[in-house]
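Note that this complex is displayed minus one protein chain, with the remaining chains in position.
The block that comes next holds subunit A.
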Amino acid sequence: MKVWVPMDSAARALGADDVAKAVAREAAARGVDVQLIRNGSRGMVWLEPLVEIERDGQRLAYGPVAPADVAALLDGTLEGHGPVEEIPFFARQTRLTFARCGVIDPLDLDDYAAHGGLAGLHRAIGMDGAEIVAEVTASGLRGRGGAGFPTGIKWQTVAGAVADQKYIVCNADEGDSGTFADRMIMEGDPFTLIEGMVIAGLGVGATRGYVYLRSEYPDAIRVMTEAVRIARARGLLGPDVLGSGRAFDMEIRKGAGAYVCGEETSLLNSLEGKRGTVRAKPPLPALEGFLGKPTVVNNVISLATVPVIFERSAQYYADFGLGRSRGTVTLQIAGNVARGGLFETAFGLPLGEVVNDIAGGTASGRPVKAVQVGGPLGAYMPVSKFDTAMGYEDFDAAGGLIGHAGLVVFDDSADMLTMARFAMEFCAVESCGKCTPCRIGAVRGVETIDRIAAGDAAAIPLLTDLCETMRDGSLCALGGFTPYPVLSALTGFPDDFATQREAAE
């Protein structure tokens, strides 16, 4: 009998290791032959630990499973959810990037290949660099790290640069609250990221790669490190990638707890062993990146999506989506929600459908008040903007941003002045210190919001002015975008900024 118990850290955080032990113990006690596989997560976090058992060729889902449920689980008397892929939350998705996540044993390269892995790389090996870059361009893939910059154009710039050494750097700093797609894919299907980086290397002529992985993710670091070791042992990495005659190798590097190091130039400084301060652009990292050499910096999900584009074709990928937002978006639904987790779907779903229909509204059962989309630098979207479609341009038009596609849901007990204050406080804590509007402005922002809270209405225009200064005068988006959460809280929820004042009058 095959039993899958995820080793994804969200599943472990909810007790998956104890469940796995209980399965092994119970199976031994009964003398039944159980093959226990530690897979990645299917992304239905509210059901974790979600255990699957193979019966009649189908994988049946049970969850959340506690160690005390394991006897009934093996007896077949535990109530379950039926075939895992028929659970509505799962069945409604279009899983391209996450096709294998939760399905396979993350560190079994043969299992990976049996589920479509390496097909994309084999196709890319038959192409020259220009054809590879053209394929990525044709797919319409845009960077999933936040800015949505077209990946093909970035690769083109690096491909066109002349240098003795070029690099592929994967941004796995994933610091945004409400996001965990990078973590999930690195823990659940690490070879897809490695394969994507190899294809990027072949495309632009880079032979070395780095994954800059945040230290807050010890499980992901462990899985990725092991996957790189296996890939090297099996010839997927090294001087002769899969017998192609071309070289590519890579390393995993651990961050050191600085949010700003997710910004690409700060990341490069950090990777070089310097303080993680932001560099002015130009020069673009594509031309003068790591150690001054031409460097592709891409987010985990951008790179992990490359294999499926080559496996299925650029056109196949581009056929999903909305407007200039092509392909799928890996929504991460978090915070106060009934059904939180990862939901991969074509761009274009309205925000309200994701929150109310897919996620089932709040966990508390109270009305939704706001959804922060795009991490700590993203806007708080009020319910009145729930018809905004998940697409880069649509969110921009609605005064927000998609960022890394994290959605944090708040119920009506949330106080938006507190959240605005937190945004300023976070900016102050994490500022790299290079420019004044961010370094000093964020501290002033906290003070100004405290004045508003104390009933000083005159501080409101001061806050608005300050936000304008930060937006226009900051070198990077940490200082430049903090006004998004602050001003969206102020304009979308004026009552939360007025009650104190009125009470004082």
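Here, a residue touches a chain if its C-beta (ideal position, glycine included) is under 8 Å from a C-beta of that chain, and two chains touch if they have at least 3 such contacts; residues count from 1.
Note that in this section contacts and distances are computed from a predicted model.
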### Message
Given that one chain of this complex has been left out, which of "Citrate utilization protein B", "Sulfate ABC transporter substrate-binding protein", "3-isopropylmalate dehydratase small subunit" or "Formate dehydrogenase subunit gamma" is its protein name according to UniProt?
### Response
"Formate dehydrogenase subunit gamma"
### Query
Among A:62, A:112 or A:180, which residue is in contact with the omitted chain in the full complex?
A:180
## Note on the structure
The one of A:110, A:240, A:272 or A:387 in touch with the missing chain is A:272
### Query
Which of A:139, A:372 or A:388 touches the chain that is not shown?
A:372
### Message
One chain is left out of this view; which of A:141, A:337 or A:467 touches it in the full complex?
### Response
A:337
### Task
Could you tell me which of A:98, A:155, A:191 or A:426 touches the chain that is not displayed?
A:426
### Task
Quick one: say which of A:13, A:91, A:114 or A:233 touches the chain that got left out.
A:13
#### Entry: Residues from subunit A at the interface with the omitted partner, ascending
9-10, 12-14, 45-46, 48, 174-180, 182-183, 208, 215-219, 251, 253-259, 270-277, 290-291, 332-337, 340-342, 363, 372, 376, 406, 408-411, 414, 419, 422, 426, 429-430
